[in-house]
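Okay, here's the structure, questions in a sec.
What you see is the complex with one protein chain gone and the rest in place.
== subunit A ==
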Amino acid sequence: MRPKPVAHFRRLPRNSRKTSSSVLHTPSDSSDVEALNAGINALTSVSSERRSRGHGQLQGLSIAVKDNICTSSLPTTCSSAMLHQYQSPFNATVVRLLRDAGAHIVGKTNCDEFGMGSLNLNSIHGAVVNPFQAQTTSNVPPTQTERRSAGGSSGGSAASVAAGICDAALGTDTGGSVRLPASYCGVVGLKPSYGIISRWGVVSFADSLDCVGILSKSVSTVKRVFDAVAVYDPRDPTAATPDLREKTRPLNSSFLPVTASTHQPRSLEGLRIGVPLEYFPSELDPSLVNVLRAVLRRLGEAGATLTSVTVPATQYTLSAYYVIASAEASSNLARFDSVRYGLRTATLPGATISKSSDVFAYSRSAGLGKEVQKRILLGTYALTADAFDNYFLQAQRIRLHVRRDFDRVFRHPCVLLAEPHPPRDGVDVLLHPSAIRTAPLLDRGEHGSRGGDKAVPGLSEYLQDIMTVPASLAGLPALSVPVGKGADGWPVGVSVVGQWGCDDLVMCVGKAIEELC
């Protein structure tokens, strides 16, 4: 479905206050977007710019941007009360690149506060509703449709793509925040290799894990956007250097001729796919395993070699991830002290106005949500002198183990290492379910659902991450591709994971899966 152009900027839906130049150029278009967005709450603000000013490789493409990526013409709230009024003076490098390539920025998308969450419930803009059902059962009145989560934290990005509001959307993925919502909403979601897309202008959650990701309905559109934004940026000190990018070229091209061939039937002869044993926990919905089996069978029929592999450190990744991500978050979010920008609350009785610690404490308590506070406290603890060795250092060790495990599995060398020794019988990519289940139900009273409820208990929100976190810790490219429906009729995604820098290879395999399934 072609998206309709949008012609005004306004905050949606709770805060409809217009900002400076919110002139309606073409009201019918904007009302289209609003109509599409109304039931799902995917957008937080809509652009007033006329579309397609530039010419370039993304000309004609409309793209929504997650609300934790800085834009100078739209607010950047990170779905937090702390930044509710915040407008950045600069564009993120990714946003600049999109515009330079001729893309039209539709608006900003809802997300979990600062990217923390898996269900898009932790947001001042309210929860995002998964649009999937709205498309298939349009004759059912909205009140009777099943309200399910779009996943998080890039829930608004996945939902806006699924609902046809835009051709593609940018999200961010720290531990699965692009792949999970992509899986729940039935769209394609790419978390590229760490350092491939610039983070300048992306509000940090955990710097060593944060990646800008791309969501769209097709792998080819994801690839198109990826090619435009995966550019070296000197303003990102963790960016992969042009040198390093060059080194990944042969890894990707080793298999490209086969997958890129237009001959039908497509042959996957020579492609080695590994299925990691550790990615089938007891919590995994059995109907998802059936879907994966069907995918593997088709890939096998097309000529791919299937083998089971083992990534033993997987069992520790969840603990390591939450220590590292929380520790970095506690550091990165320290800047939200209400001194230079952000929410400043009136000091409460008992507080001393001249005491800066009181000003900080009250503003941070009021401006940051429960989940964010929880992680800041966890991370602060992990970094204290007494806990540092047992938590932070230990987590870093596990992280090294996870990387080594992956290096033992892939047949492509890790170009980040001085002397990589990839196994000759290694695999090209790994394949596993993207999530342990289909989209969970949203709580009936969505506004009060922060912190969990019956339908989505707090702990399972973390448990889900076991499927996505290992690739994040290792900085590997991972792509979730929709492949069918679970027992409940809701979308299921599988993830293709490759060696660092094998983004193109991962997308090629994703495209093959897209065509075969």
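Keep this in mind: a contact is a pair of C-beta atoms (placed from the backbone, for glycine too) under 8 Å apart; a residue touches a chain by one contact, two chains touch by 3 or more; residues count from 1.
Assume contacts and distances are computed from a predicted model.
Enquirer: Among "Eukaryotic translation initiation factor 3 subunit B", "Glutamyl-tRNA(Gln) amidotransferase subunit B, mitochondrial", "Pep8p" or "Cytidine deaminase-like protein", find the name that the UniProt record gives to the complex chain excluded from display.
Expert: Cross-referencing UniProt, the chain left out corresponds to "Glutamyl-tRNA(Gln) amidotransferase subunit B, mitochondrial".
Enquirer: Taking the full complex into account, find the residue in A:G201, A:G369 or A:P470 that is in contact with the omitted chain.
Expert: A:G201
Enquirer: Where the complex has a chain not shown, which of A:V46, A:L83 or A:L268 is the residue touching it?
Expert: Checking the options A:V46, A:L83 or A:L268, the one contacting the hidden chain is A:L83.
Enquirer: Can you tell me which of A:S73, A:S267, A:S331 or A:Q373 touches the chain that was removed from the display?
Expert: A:S331
Enquirer: Where does subunit A touch the missing chain, residue by residue?
Expert: Contacting residues on subunit A, toward the hidden partner: 69-70, 76, 78, 83, 86, 88-90, 92, 100, 194-195, 199-204, 206-208, 231-238, 241, 243-244, 327-328, 330-331, 334-335, 337, 339-341, 354, 356-357, 360, 380, 383-385, 388-389, 392-393, 396-397, 399, 403, 416-418, 475.
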